[in-house]
Each structure stands twice: as C-alpha cells, then as structure tokens.
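A single protein chain has been omitted; all remaining protein chains appear in their positions.
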Amino acid sequence: MKYRLLYFASLADAAGRTEEAVVSDAGDPGALYAQLRERHGFRFDPARLRVAVNGALADWSQTLRDGDEVVFLPPVSGG
Amino acid sequence: MKYRLLYFASLADAAGRTEEAVVSDAGDPGALYAQLRERHGFRFDPARLRVAVNGALADWSQTLRDGDEVVFLPPVSGG
Amino acid sequence: MSAFALIGRPIDAAAERRHLDHPAAGACVTFEGWVRDHNEGRPVLRLDYQAYAALAEREGEAILSDACARFPIRAARCLHRVGRLEIGDLAVWVGVSADHRGAAFDACRWIIDEIKRRVPIWKNEHYADGESGWLHPDGSAAGAVQFPGSTLSAS
Partner (left out) sequence: MSAFALIGRPIDAAAERRHLDHPAAGACVTFEGWVRDHNEGRPVLRLDYQAYAALAEREGEAILSDACARFPIRAARCLHRVGRLEIGDLAVWVGVSADHRGAAFDACRWIIDEIKRRVPIWKNEHYADGESGWLHPDGSAAGAVQFPGSTLSAS
C-alpha cells in the first residue's frame, strides 16, 4: 500500500525531508514506523512518539488504508 | 488633645463627614474609637477594624500625640 | 514611576504590560478585575471606589516588594482605579513577568489576593433598584457585609 508521510522537527532533519510517499506492506503505524526508523535512522523509541492518521491522533495498531496520511509526532515543545 | 480624623466608606456615611478635628482625652486609638463610636453610632466592633496613625498602620494601644491623624479602617473591598 | 499606583483615569493595560519586559523573562501573567453587572445575585449599574491614598500606596508598594522577595520573578506592577466606574471597566490590573510560568502565575495570584485583603480601598455598588452600599467583606464565604449608602442612611 501507498502512504503519505509528513515529518516534523528532528524527524524531518533525520529523514532529510518534510514529506515522502512510501510504498510498504506495513498494515499499521507500529510496523510502518519500524521500517522507516531503519531507513532513516530515527532515534526515538515508538513509546516516546504519538501517531496521527489523516489529521487525527490514532493507535499504533490501527489498520492503515491505502492513501492514508501518517505522521509520527516527536515530543512537542510549543508554548 | 486634638486629633484629625479621616472617615472612609460606611464610616464616612455614618459620621456624615469625611474628616473632622476632635478634641479628646483619649490616649490611644482604642479609647478614641469608643468615644467616636458612641457619638456617630458606628456599627463596627473594633475587632473588625484596623487603625492607621499618620498614614501608617498602628496598634490600638499605641500612645497618641497631639495633632496625630487617625483613621479607622473598615474591612476593605478593593480589587 | 512606582510599581503600584491609584489612578483616576482609564488604565492603559498595554502600556503597563510593556513595563514588565525583560530579556530573561519567558512568562508574563496579568490579572484584570472588571466591573461586573451583578454581585451576590443583585444587578449592579455602576460603582465608586474610594481609597485612603497615602496608606493604599504604601501598602500596595509593600505587597509588590514582598512578591519580588517571595517568588522568582523579574517584575511586578499594579494599578487600581478610584472614582466612578461603569460595567465592564477595568478596575484593577496586576502584571508579573518571570523566567518560568509557575512563578508568574503564583505571584500574580498572590498579589491580587493581598491587594483585596489589605489595601485600604472600598467599593460602593449602585444597584438597579436605586439602592447603593459600601462593601465590607467579613471574611465569611458570603464575602461581604453590605452597608446602605448615604442616600439610605439619611432616611
């Protein structure tokens, strides 16, 4: 399936891009992050991240569908 | 001795004036208030008031001197 | 200009706020007290504030100095209106800047609590039914014992 990834903050720095289209057999955010972590060398354990699918917070085990926008959120520092 | 009294809020209403010169044999604010309470019908027990002498908070038993400015402060309601 | 002041004209909150600027400050908390249209269930039309100015300014300055000693803050200011105010008017303004927000919140709240507790300022509320009364809080939960104003006590 094909997913659209957005990257922010240090994840964007590590990936060297702010977005990318990914073709993957990962069926949920947990599996997808494991693949992308290996590809881009992300330093965060998933326990320190949140994940959003199509603009809403989601579970790591939520079933992904073709075309979903997936965003891994590192710890925030607004305010 | 002669004292200058300033009255605020409901004490001014009860006294019908905002200040007055008083000749009295009262030697401290406690005795002076007892006299003025009788004259003007002030409803406050002294325990609910504070007293200031010459612009600074004072004790009820502080010795007054001729010419002192004395102010009995009802409970405040600023803010 | 001193950090506490009584003021007979409208408070310029934006101008006051600029006095709190500090390059090391990351947080600024302000409190504004507005004239409400009701108190203890009674409709209020307007009010008057009266102050014993000499002592009020001394006490106000002491509160701000105490706040700077008690809390890790950079600056603290307070202005309080006197005279006639209408519904929605800004009656009292408190501003605090600090490196971190916890101290700014704590100090701002402590200052307004102390201002209300001990600065010699009194409020006379004018009600929709034509009555008026000085508020003299008695420290109970009800908050205030109300005394009829001079209009009534003349009767």
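Each chain carries a letter (A, B and C) given by its place in the written order, and its residues are counted from 1.
What we mean here is this: a residue touches a chain if its C-beta (ideal position, glycine included) is under 8 Å from a C-beta of that chain, and two chains touch if they have at least 3 such contacts.
Remember, predicted model here, so these are calculated numbers, not experimental data.
Note that the absent chain touches A, C when the full complex is taken as a whole.
The omitted chain makes contact with just one of the residues C:His19, C:His38 or C:Arg70: C:His38. By the touch definition given at the top, chain A reaches the unshown chain through residues 6, 8-10, 12-14, 16, 43-44, 48, 52, 55-57, 71, 73-79. Take chain C: the residues that touch the chain left off the picture are 13-14, 17, 21, 23-38, 87-88, 97, 99, 101, 104-105, 108-109, 112.
In the analysis below, only the chains that are shown with their structure count from here on.
With respect to chain C, maximal separation of chain centres occurs for A (centres as means of Cα atoms). With centres taken as mean Cα positions, chain C sits 50 Å from chain A. Taking each chain's centre as the mean of its C-alpha atoms, chain A lies 73 Å from chain B.
Centroids of chain B and chain C (each the mean of its C-alpha atoms) stand 24 Å apart.
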